[in-house]
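Subset of chains shown; positions unchanged.
Naming follows writing order (A and B), and every chain is counted from residue 1.
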Amino acid sequence: MLIHPDRLFPAEPGTRRIARTLYEQVRILPIISPNGHTSATWFAKNEPFPDPAKLFVQPDHYIFRMLYSQGVSLEDLEIGQTALKNPRKVWRIFASHYCLFRGTPTRMWLDFAFQELFGLKQRLSEQTADLYFDTISEKLLTPQFRPRALYGHFNLEVLATTDSPLDSLTDHKAVRESNWKGRILPTFRPDPVVDPDFEGFAGSVAKLGEKTGEDTSMWAGYLNALRRTRGRFRELGCTATDHGHPTARTANLPTTEAAELFRRVIAGSADAEQHELFRAQMLTEMARMSLEDGLVMQIHPGSARNHNRKLYERYGRDVGADMPMPTNYVDALRPLLDQFGNERDLTIILFTLDESVYSRELAPLAGHYPCLRLGPPWWFHDSPEGMMRFRQRITETAGFYNTVGFNDDTRAFLSIPGRHDVARRMDCAFLAKLVAEHRLEEEEASEVARDLAYGLVKKAYRL
Amino acid sequence: MLIHPDRLFPAEPGTRRIARTLYEQVRILPIISPNGHTSATWFAKNEPFPDPAKLFVQPDHYIFRMLYSQGVSLEDLEIGQTALKNPRKVWRIFASHYCLFRGTPTRMWLDFAFQELFGLKQRLSEQTADLYFDTISEKLLTPQFRPRALYGHFNLEVLATTDSPLDSLTDHKAVRESNWKGRILPTFRPDPVVDPDFEGFAGSVAKLGEKTGEDTSMWAGYLNALRRTRGRFRELGCTATDHGHPTARTANLPTTEAAELFRRVIAGSADAEQHELFRAQMLTEMARMSLEDGLVMQIHPGSARNHNRKLYERYGRDVGADMPMPTNYVDALRPLLDQFGNERDLTIILFTLDESVYSRELAPLAGHYPCLRLGPPWWFHDSPEGMMRFRQRITETAGFYNTVGFNDDTRAFLSIPGRHDVARRMDCAFLAKLVAEHRLEEEEASEVARDLAYGLVKKAYRL
């Protein structure tokens, strides 16, 4: 057996009993996945997933960053190849290093999928590599393992993708126009056209103009183009935007200054500080539009992207070399909050890679401003210990109801049930401790557990 | 039953037994409250407290910041009104949102007061709102609920208020001259006359001159005025000062430079950096005076006051919109410590809103400098998890004896026993874990528990 029915529950028997009871009530609730990086194409085309290595290893930077840290080369893992030449060899390398993942959430997510989806019962290792490869390969060809069938099997109610304003969203349209009932929604992620440091920024802004018929060489036309594109996303069910800036800095410049800043930025004559100021201004503009059109705003700041220069030059973005940075919120968000902080119809969900801000900045901010909510532990912190730290440091100031349930934030579709399972178990473990220590009644904990697993995400993301 | 006799004790039965035994020994000790924001007027006049809403909701920014974060308007809560127009309506709003406080210390403090003082047994909710309102209203009119009677009932031994140097301390005098035996002491909090950014600073300094007969337009006279005022406070039993600066920065300028800086500051020609430098200098001046007159010095840095601009413009200070900031101590305190750090007759108690400094800066500083002691978890961190983090991160470097017991730091008089109860239980829970893991003998833990609840505060604050 790879995973135990009582996994992640506190060892103390009384507390474990409470956790188990709470979990039984949330285990069966549908999964809402409001923020992630799966592909709408899968659901539009509904073709079988490829081999185990392509499915599990290649897209998952949690996996290959760990292998890389211990001396496995990315060449040997065929990272960056569109079709794998030797998937079985890649799989064997992964399998023979599986012990590196002891104590990590990656191991829990994978073991969940291996056991619950593929019926595997022996731990993955050099010895079982081929058994795994063959078992998984075979199942992937069956109808039950097609994307739409899995969506149903996973008990998904909504699945949001993350999309560029330049994306045509053809696959989203195709899904909507099919007679399949799954809800696959786009999320508006404008980084490529609001971050001057994004590769090809000026060209992307020009393209945005073409696509929308607006003059994006001028500030007003640029804003209109964004507004129109948000409208196009909303027509396909989009309820949220997402913003991946280096910092949480916001600005609220007078229109003429903002227009002038835009002119410089688009002309390529702005310096690094002006790029940062422009991103800051754009967060406030996005908040303004959210207040108009009702899209929930997510801010994911604080990642030093592409930290490994040589790997970036060779493989490009998203190869597991993004690193967290200290992130400030209390000062950074002030201009935006001065303008919109007291709006009850606006929802801004804050994320962080800097856990020191949980109790120092995020909980106090979210425990006061009506527009603010706290996103779940993100990225490196989306783990049992990380989730426990989040609840322990957030709850006493912000309570449960300024949080928004779980995000799986994944590219790995097959890991979705396992990830939500870990989150639900950890929330039940946290609540069970409160009950066992007489800080909450069991009946209350049961209501909160269901809200954390289902109610809050639905409400916060307006789904 | 709202509160359980074993609340906050660890769930593991053996550890719980130890915690319970330790707690039984400290439960009965008198309460010393050396730092808070209650009003001496209550004890001078000894009049009944007003209605439940005015008593519990209106003064407590822990409560209304949470309500506000979830969309309740401050108008509906009648915040800022001196007399409530519709206290029952305010109470009902609060009651119907009581579930927001699940998992927060506010809920523990309130439930303690509801059950232990007012005999209530059903949880507060929309349904029980009127029952609560009527029960509490009725009791508040009885003699046992007058301020002086409650002081006795709470087993208070000392209660310190926090007072401006401009305060006449008439109520403190009245209490001392009455034949009531309660000890209500003032605390010297000079922020209005040492922080150039405080509203009305220059005017307050001028007034200080009038009150003391010193020429506070000159550096020497200004210092003398402060010295005299400290003397006036000491005559009324004051043993401590308190300093609420944005940062912990200190400075130690030559007299002529300090005098020149004061001249600019008082003339209104100093810039923001000079204001900060002036506050820094004043911490060192206050330390110098403490060494002279024996007043214990408390520093509460790191709060970004009045973060919500619109609420500040409308309601003024202290409406729950102060936010913590990252705070440095190791560099910031250096000038002061260079001068006075090795003085054994000086006591400086450090507080923080930035938990990342507990193990990194505060414990190493307090575990070395003879003049330094660590204040208990403050504000947002004055909570079960916050207290546990404090002990876990402080004790191994600074030990128990560089800490100073508990502060309730509250405006809510009725919450005092509940707050001390939480602190005592958490200290016993921490100690019980040490005993259960054989890191401390039970007999030693028992001695430490009594010191944390009573001995250390008395010694540190010279009470």
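In the analysis below, contacts are C-beta pairs under 8 Å (C-beta built on N, C-alpha and C of every residue); 3 or more make two chains touch, one makes a residue touch a chain.
The model shown is predicted, which means the values in this text are computed figures rather than measured ones.
A.B. asks: Can you report how many copies the full complex contains, not just the 2 shown in place?
C.D. replies: The complex in this structure file totals 3 copies.
Here, only the chains that are shown with their structure count from here on.
A.B. asks: So what's the Cα centroid distance for chain A and chain B, whole Å?
C.D. replies: 40
A.B. asks: Which of the residues in chain A end up touching chain B in this complex?
C.D. replies: Against chain B, the touching part of chain A is residues 10, 12, 14-15, 328, 330-331, 334, 337-338, 341-342, 344, 356, 359-361, 363-370, 372, 392-393, 395-402, 433-434, 436-441, 444, 448.
A.B. asks: Within their complex, state which residues of chain B touch chain A.
C.D. replies: Against chain A, the touching part of chain B is residues 3-4, 6-12, 65-66, 68-71, 99-105, 108, 123, 304, 307-311, 320-326, 353-356, 380-381, 383-386.
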